[in-house]
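Part of the complex only, each chain left as placed.
Labels run A and B following the written order; every chain starts at residue 1.
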Amino acid sequence: MTTITEEIELKGHIIDSLILPKVLDTIMDMKGGFEILQLDVGKTKTDASYCKIAVKGSPELFDELEKLGALLPRKEVRTEEAPKDGVLPDNFYGTTHHPTFVYQGGKWKEVTDIEMDCIIVLENGSPVCRRQGLVKRGDKVVVGFEGVKVEAPQRSRSPVDIFGFMSSEVSPEKPINNYIKDLAREMKKIKDRNGFIIHVVGTAIAHTGGDRALQELVRMGYMQALFTGNGFSVMDIEKQLFGTTLGMDEKTGRVLKRGYKSHLIAINEIHKAGGIRNAVNTGVLKGGVLYECVKHDIPFVIGGSLRDDGPLPDTITDVMRAQDEMRKYVQKADMCIIYASMLHGIAVGNMLPSKVKTVAIDINPYVVTRLQDRGTTQALGLVTDPAVLLPALVLELKKLEGENKG
Amino acid sequence: MTTITEEIELKGHIIDSLILPKVLDTIMDMKGGFEILQLDVGKTKTDASYCKIAVKGSPELFDELEKLGALLPRKEVRTEEAPKDGVLPDNFYGTTHHPTFVYQGGKWKEVTDIEMDCIIVLENGSPVCRRQGLVKRGDKVVVGFEGVKVEAPQRSRSPVDIFGFMSSEVSPEKPINNYIKDLAREMKKIKDRNGFIIHVVGTAIAHTGGDRALQELVRMGYMQALFTGNGFSVMDIEKQLFGTTLGMDEKTGRVLKRGYKSHLIAINEIHKAGGIRNAVNTGVLKGGVLYECVKHDIPFVIGGSLRDDGPLPDTITDVMRAQDEMRKYVQKADMCIIYASMLHGIAVGNMLPSKVKTVAIDINPYVVTRLQDRGTTQALGLVTDPAVLLPALVLELKKLEGENKG
């Protein structure tokens, strides 16, 4: 086993972001040795701290320290060729979702399209993040840890918005009514600078009637992309055609006799029309969330799942193709709001770079925990009913828009 | 084993309320015999049906049939004296929460203060429902099943309100936004006829900021009694004094350093003032749900629990005394709304007569299921976040009040 000795540096809010103790912990866990050469702790909220440590340990240890944000002496990045399509060199570098740079030809180059649990390929000298399945024989895959730098997010002492002050604790016992106001303000800011908000929507939103507020969000300009599944999409259409979702009356919640067939008929109608866009254009589909998306030119991605009936002609049944279609929008996102969607929510959560403000809203704490627990300060988890939150959010946004006009 | 043969009668919506099949099922389950002598089924939604059946079986079987609403030939009610304080005669009659009558001296007399899982005592010739623990030696306790009649609730074919059309299925996938409107209409009707609405409130309502809407409900006249625990009460006070609940900032949700002590100080302040009413009257307490109750003369019952800190001087630490205090209001209630309160909610649910419209609102389906599953058509279970529902409910009520004025 190789042993390396290097001086590493830590800078920034290393005490309250717990970076310093994590670094020392990691060194000891991975059986390394260290000596603290210098430690200057910032005295005020705005001061940064600095620490220089001499570390002795395995290459894997330095790889870990790198991920924690330690600065190592610059070394040239190394690559190896993929031996076969879909097969990686053994020592491949696995990415985080934080901003990442490789050192090449005397310069740090940022990796584009960064996403967790993928790899880095050097393409014409530019580092690109890529999922395993897309690697082709001969691709130059980054290996080892040298020459790779990760910018770990740092928690600021003075949080400026809800994303900053949320602790990691996920609980229904939070001041939710204030959070709705804060979220609205954040969305307004993003809209004002022509930002990009992705909404990930589960079936419960159709069942509960939260979809009306969602339509309003499209019309008001707060949705730049919609990710959903075949289930929600069919219900959105079924509601327009029959006033039901899976046969449940949208007014009373009674499940109608012969109701489930409406679901199947809705699918058939879209097949007859030749897809959702055609159905809107030919007047078969006259309202709903997908209708608003078509009318306002908002892209939507319908990712298939094993549970699907039909499915709709617009549903992408190959899950890797569906992922890749979502990837097109994920990198541009400023915010991503996930409502009542375990499968799609976790799938999208895995693809988001850590810089995207992510909001997970679900009545089920499990989903929220899974989404918030991504090692970033940018995730906000709300354990509440998204169907009741959505109209309240629209109301707040309208107030904010009114104030601006006034 | 005694065997009895009687002709019983069934009347009303006995087919769609499933009373007829339940009766036949019960006879066979309890190893009885029967012959259907007459069956006239109503042909339209408003027609009642009629069935006469000759039944042969044990006294217990007839007791069960009685509970299902079967009419038996009239016999005089029987009683036995309680042998000791708190001890019942062996063959005591256990009550349901449906309207109940005993046949005495040629007349059906209604049992007052009916409540499930209690017993009936004849007091000066009047039948009274009483909990086991209050029975005194010598009390005339109703025994056996003869001379007791229960009016089982019947589901109408054409539901007139949400309490009618709710199926027993508890699910977050219901058109919640419509239900809020329906609930508001129902509350408005009750207020308009000077009815009585009990609110049962758990701690999450204080944590989440749902308490502001609750204060508004008191001011608007939609609360006639408040049942809660020591936890919510202390938080309601702590919020006025420190802007926190258990040390969590009500604006940001951050748990403040040294926060929990605020909870203990709040309790101490009320002890110093000599109780909540005094604290309001002397200006120590200047707002909150309890403050509004004192100001608007709304009675509140604070029932103690094993988890309590303090407790407040107003908290009733003996749970049976707390039950009995709640019993004073339960019989007058037209509606009872239970928010985020497992312990108090289930406790109150057990005491409610079946005629009271009961609404259970909780993010946790378990609580809602427990409360709705009470064999009555009067329970409405909403799996949603009560903290977000409450402001929406206030908004709907204000709309309704506005319409009326307009």
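Simple rule for what comes next: a contact is a pair of C-beta atoms (placed from the backbone, for glycine too) under 8 Å apart; a residue touches a chain by one contact, two chains touch by 3 or more.
Quick caveat, the model's predicted, so the values are computed rather than measured.
Summary of assembly composition: all chains derive from one sequence, 2 are present in place, and the complete complex in the structure file consists of 4 copies.
Definition applied: only the chains that are shown with their structure count from here on.
The angle needed to superpose chain A on chain B by their Cα atoms is 180 degrees, rounded to the nearest 5. Centroids of chain A and chain B (each the mean of its C-alpha atoms) stand 44 Å apart.
Residues 162, 165-167, 172-180, 203-204, 207-210, 212, 248-255, 363, 383-385, 387-389, 391-392 of chain A touch chain B in their complex.
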